[in-house]
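Note that one protein chain is taken out, while the other chains of the complex remain in position.
For clarity, chains are labelled A, B and C in written order, and residue numbers in each chain start from 1.
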Amino acid sequence: MGEEQIKNLEAQFEARIARDEKIEPKDWMPEKYRQTHIRQISQHAHSEVVGMLPEGNWITRAPSLRRKVALLAKIQDEAGHGLYLYSACETLGVSRDELYEQLHSGKAKYSSIFNYPTITWADMGAIGWLVDGAAIINQVPLCNTSYGPYARAMVRVCKEESFHQRQGYEIMLKLANGTPEQKAMAQDALNRWWWPSLMMLGPTDAESVHTEQSMKWKLKRKSNDELRQQFIDQTVPQADILGLTIPDPDLKWNEEKGSYDFGEIDWDEFWQVVKGHGPCNKERMKARVGAWERGEWVRDAAMAYAEKQQKRKEKQVV
Amino acid sequence: MGEEQIKNLEAQFEARIARDEKIEPKDWMPEKYRQTHIRQISQHAHSEVVGMLPEGNWITRAPSLRRKVALLAKIQDEAGHGLYLYSACETLGVSRDELYEQLHSGKAKYSSIFNYPTITWADMGAIGWLVDGAAIINQVPLCNTSYGPYARAMVRVCKEESFHQRQGYEIMLKLANGTPEQKAMAQDALNRWWWPSLMMLGPTDAESVHTEQSMKWKLKRKSNDELRQQFIDQTVPQADILGLTIPDPDLKWNEEKGSYDFGEIDWDEFWQVVKGHGPCNKERMKARVGAWERGEWVRDAAMAYAEKQQKRKEKQVV
Amino acid sequence: MKENLYKYILGIADNSLILGQRLGELTGHGPSLETDIACTNLSLDLLGQVRSYYQYAAKILGNGKTEDDIAMLRLEHEYLNVLLVEQPNTDFAYSMGRQFLFDVYHFLFLNELQKSTDITLSAIAIKSIKEVSYHQRFSSDWIKRLGDGTEESHQKMQTAIDDLWTYTDELFRQTEADIAMVTEGVGVDVTKLKDTYYKKVAEVLEEATLKIPESKYFQKGGKHGIHTEHMGYLLADLQYMQRTYPNMEW
Partner (left out) sequence: MKENLYKYILGIADNSLILGQRLGELTGHGPSLETDIACTNLSLDLLGQVRSYYQYAAKILGNGKTEDDIAMLRLEHEYLNVLLVEQPNTDFAYSMGRQFLFDVYHFLFLNELQKSTDITLSAIAIKSIKEVSYHQRFSSDWIKRLGDGTEESHQKMQTAIDDLWTYTDELFRQTEADIAMVTEGVGVDVTKLKDTYYKKVAEVLEEATLKIPESKYFQKGGKHGIHTEHMGYLLADLQYMQRTYPNMEW
C-alpha cells in the first residue's frame, strides 16, 4: 500500500471514530491502534486474573457462609471478566498464550493495586468499596470506547463491578456498625487501601503518557487527575456514612471549587510498586507462574485427549 | 575357611554370648547374626525417624509454650536416637544411605504404630504414655543384648524414653483433671491408641518368627505375649489414676494368675497396617521420601563444599 | 431435639462444606482460567447447598445457634464428613479424582433423598440434583481427559485414583443415626447404592483407560468424627475468624 493510501485509510478511520462508529476486528486499523489496544485490553485482563489472588486469600477464612459464597461468586466473576477481555484481545490477532507469556515474563503490566496484601477480612470490604470503586470510574467511559469487542466486554464488566462495589461497601457497613474490634478492622483497612486506591487512577496528568492519543480513540475521556477528583468526591461522603476517617489530614471540602482538596500522594511509593518492588509483586507473579507451570501437564493432557477424540470421530465418519 | 573351622568359631561365639560377653564390630560373627542385627537395629532407627512425624504434626499447634518446647525437645531426642542407632547399624558394614534406601523402597519396616494419625493434642500424651511405655518394655532388655554398640545405644535410648513416658503421662494427667472437653479428649486418645499399643508388642507367640534364635542372642528375653501382659498389668493402674476407662470390656483382674485378663486383639487390623494399609502408611512414606528427595540438592551441596574445602586445605599444606 | 435427624443432616452437609472448602483453596491457582471458573463454581454450588442444610439443622437445634455456628464452631470430632472429601489438593489429578469419586456418590444419594419423607430434605435434594449432575459430568470428563490424555497425565490420574480409592468404601457405611433415619423413611439406605456406584465409577475409569484399583483395604472414621491429619489444618483456617472474633455478625 502506498503512503498516500494509508493516510487516506487513517483519515477515514479517525472520521469513523469521531462519528462514534465502532471499529470491528475485520475493519482496517492503524498498527498503533491495534498495539495500543492489545496493551490496554490485555493489561486489563491480567488485572482481573491477578486480582483474584488477594481476594482468593480469604476464601478459606471468610467469617460466615454467606460471605464465603459471595466472595467465591465475586472471584468467579473476575475470572469471567478475564476470560472475555482475553477474548476481546484475541480479536486483535494475538493469542492468549502469548498474552500469558507477556504477563509471566514481566513484560505486560497489571494493576499495581493487587501488589498490596490482604491482611484482614475488612480488606475484602475495602477492595470492593475502594478498589472496585476506582476501577468503575476508570472503566465506565470504556463502555463507549471505539473498539467494538472491548466496548461490549466493558458493558458487562461494569455492570458486575458495580454490584461488587455495593457488596464491598456492605461488608464495610457491617463492620463499621459492629463491635469495636470490627470497627477498628474497618478503619485499618481504609487506612491501608485509601492511598493505593487514589494511585489506581494513574499518575498525575503531568507525568501521564499516551493521553492525547487515547482521548482521540476514546480509550480515555477524562484525565487521571479529573478521575481522581471524581473518585474522592464520591467516596468521602460514603466514608462519612460509615463513620470512618479517611487517612488524609489535608482532606477538606473546598466550597469554591465544589470538591475536596486532598493531601499529596506519595508518588515514590507508586513508582516503586509499578517497577516491581511493592509488598507482593513477587508473590503474585510466583503464584501465577507457579499455577501455569504446575498446570502444564493438565493442559497438555486436555489437548492430547481432544485430538484423540477428533481422530476417533473422523474414523467414525469414514 | 573350612566348615569345621566355621563350626568352631560359631561355637566359641555362642559361648561368649552365653557368658554375657559383648560382641564388638571387629569380632568375628556369623553372617546370620550380622543380618539379623542389621534388620532389627535399622528397623528400630527407622521407627525413631518415622516416629518424628506424628508428633511433629502438633509442634505448630501445641497449646502452650511450655508444651511446645517439651515436644520439640522430645522429637529432637528421637532424631538423636535415630542417629546413634544408624551409627550402631553402620558398625555392621552397611551405610546409612543403604538403610534409607531400604526404608524408602518399602523393603525395611518401621514400627506400625506410627501409621496411626495424631488427631488431637491428647495424642501427644497418649503416645508418650502408651507408645513409649510399650517401647520401653520392648527395649529395656536390649540394654543387655549381646551386640555391644546396640546395647550401649539402648542404654541411652531407654533413659530418655522413660523421661518421655513420664512427660506423656503428665500431659494425660493434666487433661484428665481438666475441663470436661479436656477429659473427653484424653479418653478419646486412650480409645484410639490402646489397641495399637498392645499390638506394638508384636504378634502372638504362635505367629512370631525368629523368636528362638533371638532369645539365644539376647535380642529377646521374653515372648511377645509375656511382654504384652507386663505392659497391661503396668498400664491399667495408671489409667485408673487418670480416671480413664480402658476401651476393653473384657479387661478384668484375674486374682488367680495375679494379672489382668483382656479381650481379643484384632489381628486383621494389625496385619493390614503391617502390610502397608494403615491409616497413614502412605502419608508417612510420602513425607520421608519427599523430605529425602527435596533435600538431595542440599546434601550434594554440602558434599561439594566439603570437597572444595579439603582441596583448599591440601593446597595450603603444599 | 431430634438428635438423629440433626446428626443425619450434618453427615450430609459436612461433606459438601469440607469439599467446598478444599475447592476454594484452588481458586486462582488452577491449570487454566476455565478450570478456575469451574472449580469455583463447584465450591459455590456445594456451599449454597450447605447453607440450606445448616439452616435446617439450626432450626432443629432450636437453641439460637446459626448456620455459621454449626459450620464453623464445632470441634473436629463433631464434623461427620467422610475422609474422602478432606483429602488435600495434592495435584489437579487428586482434586479431580476426589471430585469424581464424590460426585458419583453424591448424585446417587440426592436422587434417593428426593424421595425422603422429610420435606425439607427432599426439597433441598430436588434443588441440588441438577447442580450435582453437572458436577458429575464435569469431573467425569476430566477423569477421561487426564486418564486418556498423555502418558504423564495417565500416570498421575492412576496414582490419584489408587490413593483415593481407599476412602470410597466409607461412603456406604452407616452410623446409628443413619440407620434410624432410614427406618423412618427420612434417610437414604446408602448400602443399596454401593453396587451402582462402583459400576458407574468403573465405566468412567474404563473409558479413561484407567485400571480399577483392586485393593480391598479401606479407611474409615470420618462418619464417626475420626478424621485424617489433614482435617485439623483445614479447620484452623475455616474457623479462624469465628474463633478469633466470637459472637459477632459479619
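Note that in this section a contact is a pair of C-beta atoms (placed from the backbone, for glycine too) under 8 Å apart; a residue touches a chain by one contact, two chains touch by 3 or more.
Here the structure is a predicted model, which means the values were calculated and not measured.
Every shown chain that the unseen chain touches in the whole complex is listed here: A, B, C. Only one of A:H37, A:R61, A:K74 or A:R228 touches the absent chain when the whole complex is considered: A:R61. When the omitted chain is restored, the residue from A:K7, A:K32 or A:K282 that touches it is A:K282.
Here one chain is not drawn; of B:Q12, B:Q76 or B:S105, the residue touching it is B:Q76.
The hidden chain makes contact, of the residues C:Y134, C:Y198, C:Y217 or C:Y233, with C:Y233.
Of the candidate positions B:I17, B:I38 or B:M52, contact with the hidden chain is made by B:M52. Listed here are the chain A residues that touch the chain not shown: 54, 57, 61, 117-120, 181, 188, 192, 272, 277, 279-280, 282-283. One chain is missing from the display, and on chain B it is touched by residues 49, 52-53, 56, 59-69, 72-73, 75-76, 79-80, 82-83, 86, 121, 171, 174-175, 178-179, 181-182, 287, 290-292, 294-305, 308. Looking at chain C, the residues touching the absent chain are 75, 232-233, 236-237, 239-240, 243-244.
Just so it is clear, only the chains that are shown with their structure count from here on.
Contact topology of the protein chains: linear, an open path with no closing contact.
Computed centre separation for the pair chain A/chain C is 35 angstrom, with centres defined by C-alpha atoms.
Centre-to-centre spacing of chain A and chain B amounts to 58 Å, using the average Cα coordinate of each chain.
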